[in-house]
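Take a look at chain A:
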Amino acid sequence: MSEYKSGSNLEKVLRAGHFAFTGECGPPQGANVEHLKEKAGHLKGCVDAVNVTDNQTAVVRMSSWAASIILLQEGLEPNFQMVCRDRNRLAIQSDILGAYSLGIRNILCLSGDHQKFGNHPEAKNVFDIDSMQLIHTVKTMRDEGKFLNGQDVDVPPELFIGAASNPFAEPFDFRVYRLAKKISAGADFIQTQCIYNMDRFREFMKKAVDMGLHEKCYILAGVTPMKSVGMALYMAKQVPGMDVPDTLIKRLRGAGKGKAAEEGIKFALEQIEEFKELEGVAGVHLMAIEWEHKVPEIAERAGVLPRPTV
Partner candidate 1 sequence: MSQEKPKGPVMVIGGGIAGIQAALSLSDAGYGVHLIESTGSLGGMIPKLHRIYPLCACCKVNPRIAACEQDPNISVMLNTKVSGLTGDFGNFSVTLETENQKKELQVGAVVLAAGIETFDPAEHETYPHEQFPNVITSVEYEQIQKPLGPEAGILKRPSDGKTPAKIAWLQCVGSRDINQCDAPYCSSVCCMYALKEAVNTKDFDEDIETTIFYMDMRTHGKGFEDYLNSAIDRDVRLIRSRVHTVDTVPESDDLLIRYADESGHPEEESFDMVVLSVGVRPGGEAIEIANKIGVNLTADHFVNTEPFKPVSTNVPGIFVCGGLSGPHDIGQSLVQATATVSEIASILSPEPFAAPKKYPNASEAADEDPEILLAYHLCPGMAPELGAEIEGYALKTPGVKAASRVEGDISGALTDQLKEAGANRLVFASCSPVIHKNLIEDALKSAGLNPYLYDVVDLRAIDPQTSSTQLQDRIRMGAARALLLSPPSLREIPVVKSALVVGGGVAGLESALAVAREGYSVTVVEKEKELGGHGLHVRRTWQGYDTQEYLKELIASVNQDKNITLMAETEVKENRGFPGNFVTILDKKGECVELSHGVTILASGGNPIRPQEYLYGQHEKVYLWSELEQRMMDNPSSIEGAGTAVFIQCVGSRDSSCSHCSNICCTFSVRTAVDLKAKNPDMNIYILYRDMRTFGERENLYREAREKGVIFIRYEVDNKPSLQPIDGQERLNVVVYDQVLQKSIAFDADFVSLQTAIVGTNNQELADIFRINLDSNGFFAESPEKLKPVDSSTKGIYIAGLAVYPKDMVESIAQAKAASARALEILCQDTIQVGGLVAEVMAEKCAVCCTCVRTCPFNVPVIDHETGAACIDPGLCQGCGMCVAECPGKAITMSTCSDQMLTQAPSVLLAT
Partner candidate 2 sequence: MIVAEPKPIKELLEMVKDFNRILVVGCKGCVTVCNVGGAKEVAILASSIRISRKKMAQEIEVEEHTLERQCDPEYVDELKDMIGDYDAVISIACGVGPQFLSERYPSSRIFPGVNTQFMGGAEEHGIWSERCAGCGTCVVHYFGGLCPIARCSKSLLNGPCGGSANGKCEISKDVECIWDLIVRKMMEQDRLDELIEFKPPKSWITARDGGPRRMIREELVK
Partner candidate 3 sequence: MNDFKPQIVAFCCSNCASSAANVAEGMKKALPDNVKIIQIPCTGRVEILHLLKPFEEGADGVYVAGCQEDSCQYVSGIAKATKRVTHVKKILEELSIEPDRIDVFNLSAGKGQEFVEVAYEMVNKVKELGPFLQA
């Protein structure tokens, strides 16, 4: 067995060939550490790593690296998310070093939502580098021990590098190539946008497998259970790059009053079942937005418990 790139739990689970199961946790809009701990508590033991979002949807929250450290202290493995919107290349590299130094081992590299719909639309964005370049930056720092300017890094950060992929955004034909591009830029694992259109996702995965991408990288399928018909409609209409088929909306409607949430969970469970068998899918990334307390139940019913220790 070759050496681990980072030695993170997530990396070990994936390397050992287990079906990975990751969760997500948004830091508080304040310094409410207790609330963060409470939310994280639900996930403990149910997931291999927890994504800690970075000012997601451009709304100001506790910094993602600090929240990641708190999770670490709580005994969870964080997947530290970093966006390019709010930092230039100096800040990015220094934050990477800082995060690693405090024990963070996973990083998810993102461009970040535009601030236009966040809570500080007046802000000046940075976008000095993009997510692709961020992936490459982390990889260069880790594997070559070099900063972007070519200078040596004194003790390189050994991070497990993640990236996002949206199989449903347009232009659809290009999406799998962009995935390949992220992998060759240095991504070790991929977490996809939440999936509702299974036909399209299967098609996407088939292409990815045909290109052998699943052999170069671990692909985790994104799952977000629908809590209500309203949420489904919102996702379908308001969230760019989201593909919610009408059949799913119909199914949720058909479930009757008060039962849509359960129907949403059922659909998510069916998805997870399929992902376990789908070639190229190495695990599931469960984004239970403000529904962290449901994660144990979903994990239980999905048959992914207990989580393996490697």
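As a selection rule, all candidates are chains of the complex that A comes from, given by their letters.
We adopt the following convention: a residue touches a chain if its C-beta (ideal position, glycine included) is under 8 Å from a C-beta of that chain, and two chains touch if they have at least 3 such contacts; residues count from 1.
In this text the structure is predicted, and so the values were computed from the model without any measurement.
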{"item": "Touching candidate for chain A, same complex, options 1, 2 or 3", "value": "2"}
{"item": "Residue ranges of chain A touching candidate 2 (in the complex, touch as defined)", "value": "84-85, 89, 111-114, 116-117, 125, 127-133, 136-137, 148, 164-166, 169-171, 173-174, 177-178, 180-181, 184-185, 193, 240-241"}
